[in-house]
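So the structure is just underneath, and the comments pick up after that.
Missing here is one protein chain; the remaining ones are kept as they sit in the complex.
Naming follows writing order (A and B), and every chain is counted from residue 1.
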Amino acid sequence: MKKYLGYFLAGTAIYFGFAGLGYAETTVSAEVQYIFNTLLFLMSGFLVMWMAAGFAMLESGLVTSKSVSAICAKNIGLYSIAGVMFWLVGYNLAYGIPEGGYIGSFTPWSDNSSLETGYSDGSDWFFQMVFCATTMSIVSGTLAERIKIWPFFLFAAILTGIIYPISMGWQWGGGWLSVAGFSDFAGSTLVHAAGGAAALAGAIVLGARSGRFSGKGEAKPMAPFAASSIPLATLGVFILWLGWFGFNGGSELIISDEASAIAVSQVFMNTNMAAAGGVVAALLTSFFATGKMDVTMAINGAIAGLVAITAGPSAPTGGEAVIIGAIGGVIVYFSILFFEKRLKIDDPVGAISAHGTVGIWGIMATPLSGAGAFGTQAIGAISIFLWAFITSAGTLLVLNAILGLRPSEEEETSGLDASEIGVEAYPEFKD
Amino acid sequence: MKKYLGYFLAGTAIYFGFAGLGYAETTVSAEVQYIFNTLLFLMSGFLVMWMAAGFAMLESGLVTSKSVSAICAKNIGLYSIAGVMFWLVGYNLAYGIPEGGYIGSFTPWSDNSSLETGYSDGSDWFFQMVFCATTMSIVSGTLAERIKIWPFFLFAAILTGIIYPISMGWQWGGGWLSVAGFSDFAGSTLVHAAGGAAALAGAIVLGARSGRFSGKGEAKPMAPFAASSIPLATLGVFILWLGWFGFNGGSELIISDEASAIAVSQVFMNTNMAAAGGVVAALLTSFFATGKMDVTMAINGAIAGLVAITAGPSAPTGGEAVIIGAIGGVIVYFSILFFEKRLKIDDPVGAISAHGTVGIWGIMATPLSGAGAFGTQAIGAISIFLWAFITSAGTLLVLNAILGLRPSEEEETSGLDASEIGVEAYPEFKD
Partner (left out) sequence: MKKYLGYFLAGTAIYFGFAGLGYAETTVSAEVQYIFNTLLFLMSGFLVMWMAAGFAMLESGLVTSKSVSAICAKNIGLYSIAGVMFWLVGYNLAYGIPEGGYIGSFTPWSDNSSLETGYSDGSDWFFQMVFCATTMSIVSGTLAERIKIWPFFLFAAILTGIIYPISMGWQWGGGWLSVAGFSDFAGSTLVHAAGGAAALAGAIVLGARSGRFSGKGEAKPMAPFAASSIPLATLGVFILWLGWFGFNGGSELIISDEASAIAVSQVFMNTNMAAAGGVVAALLTSFFATGKMDVTMAINGAIAGLVAITAGPSAPTGGEAVIIGAIGGVIVYFSILFFEKRLKIDDPVGAISAHGTVGIWGIMATPLSGAGAFGTQAIGAISIFLWAFITSAGTLLVLNAILGLRPSEEEETSGLDASEIGVEAYPEFKD
């Protein structure tokens, strides 16, 4: 008996010895996974951080030169404010939410990292913070050239500290939308439609730039944008495109096994394909509508393609991603014209259309690839849009009552650079 | 006897137990390798994608301001078209090639990832796609300011979908050049000389910009380039330099063990050293030739250094890389002058010289570091150059017959921005 026990033990030992060997050869240890996932967040995070520069360049290029210093100051400032506010309250407002709940806690971020979470908390904070900042970057372009810098920064603090984090928690913090089955992979609604909604609220509360619809302020009546520098706007869209690989790729959240490595790769491919589809569609639409290929439409077409795929970039094939992006590219063209020509809503960069309108297209398209149901997607899109719209409008109205939002018409006509910043953007170059 | 068997089994078990332990300590599992390699492709891929912005800025800076919107639209558009075409047919035209063969299959990309390939197919597609786009980006600068946008985009579709992928397959798909022993690490000929050859074909078919060689169109007769913005061109070259770490580093294909980590590092070092050598040599050449250090030559010197080392960036020492790059920097200086002054070929950005001429220098230099034989390298360089030149010239001649390549002289004089794009690049700044 005992002899057989010996054989059994030896056999067991050989088995585990082989298992150890085999395991080492085919698997990824928990700590290695932890490092890979943390690296994914850090790398994706710095790519999304770079989008702050993209918005700054895009907006600098698309506004008139007398407001460029102001838009630069606002973009540097809003990204800074977002970082502080998201640390101070935002992160835990979103992630401290009870399951199925509506709001988390007003507490600063603290590090609860453990091997079990699969990545360091700090890298997750960084990745989520840059998303929060992106939402406000979207807004800044639409409000350009006619909002004073103090109320702008105060609004940025409220949007990035409170408004965005609360609705973010509904989905990514495990709140009520998540429990309801809503599906938004990387923030087609949570970031982009919310940003577009806040931008729309601002455009309505502020009104149009002085002279925009009377002809006086339209530097280039043939084009929808009074762009002072097309190459800067082009640089901006390339930066956004690059950053979006982090935006969508990092939203896979892990790259710690074969399946997730394949998934992140598919997300990269589809992100690129959708942007490409958006560009081609917007250029063709522009050509068939006007006989010219408007570069500002190519730029907004790229953004539209990127926004459209953001709701679900891992499920479609590359060909499907082109179509999703191309539909976004057509939508953004007509949406920009609709807001400007019909509604007389002044959106100096087209953000309401590229992020708002197309963000909703993106979220409603995911059921086609099997993610989410139409009804739930619609409920989520409406909820987030209205939340951002109403709270932004309310905040801006309060700020208007207390501080006044708009500079005087004189100040606006001579440009915010002179009145608010004290530094002209291009002092040596005049018309 | 049986007693000894027990000892033997126990000993074996201990051995394998230790082996498992030791193996875990010193090796990299197949799945971890898979993730590392996929990460290398994704990271390198986004760096090379960023080069699309670099070309856009370089070209925007080096052309006259009346064609800047057009060059921006073309660069955004060509990168988009390349993505779609390389997915639709390019990837499998290159990789579906039979061993030693000439052409793959006209089928869309599909995912055949498995742990054995060592990286996800999607990440490989992404990495290869941005190389394809780079080839067309090279061409766009040389054709600037005098090609209509429709034939340009159609040519982009054919180059990125068919012309580039076929010759790419000859080498990287395991086709006839690869079997012949040709060596081109990261595309000194496959990408850069091919791009330069296509650019040369275009420059010849199109002819020079109106007034370029009669003096009228030469904004700055002292310099070879009619550059409207030197800082944008400078930004462009820094972007290209950054992207090139991905271009060459990712071409190591793996970073899954100690040796490949060392190799990728050496590639980074040599890429930087060669670019540095190119800059220093081009500045010195410019100084000794003209008494001034022409910044446009520094820019093209950097590109020349980068192109020169691309054929074989892992074998040379850092010092050798400086020399390879420096020779490239001297070559590009004289090549630019030769094409402009002697041949009267109008190359608004110097791409024929920086990518074409220097690409051939790069490929012929690799035997000095022990990679490839002179004869085989020459056969490869000539084959790829002629393939790209002849097919590009043919395509452009057909497009010219059907659509016409050039705008009217009036349109060209007033600028493509007005006639093709409908948006001026700098509407508020006039001479």
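As a convention for this text, a contact is a pair of C-beta atoms (placed from the backbone, for glycine too) under 8 Å apart; a residue touches a chain by one contact, two chains touch by 3 or more.
Source: prediction; values computed, not measured.
Considering the whole complex, the residue from B:52, B:136 or B:275 that touches the absent chain is B:275. Residue A:68 is the one among A:68, A:230, A:297 or A:388 that touches the chain missing from this view.
In the complete complex, the hidden chain is touched by one of A:94, A:186, A:201 or A:232, namely A:232. Residues of chain B that touch the chain left out of the display are 3, 6-7, 9-11, 13-14, 16-21, 23-29, 32, 36, 39, 43, 47, 64-65, 219-220, 222-223, 225-231, 233-235, 237-239, 241-242, 245, 249, 255-258, 261-262, 264-266, 268-269, 272-273, 275-277, 279-280, 283, 290, 292-296, 298-299, 302, 318-319, 322, 426, 429-431.
On the side of chain A, touch with the chain left out of the figure occurs at residues 2, 5-6, 9-10, 12-21, 23-24, 27, 29-32, 34-35, 38-39, 41-43, 45-46, 49-50, 52-53, 56-57, 60-61, 68-70, 72-73, 75-77, 79-81, 83-84, 87-88, 108-109, 111, 113, 115, 119-123, 125-126, 129, 149, 229, 232, 235, 417, 419-430.
As a working rule, only the chains that are shown with their structure count from here on.
After Cα superposition, the angle needed to carry chain A onto chain B is 120 degrees, rounded to a multiple of 5. If you average the Cα atoms of chain A and of chain B, the two centres end up 30 Å apart.
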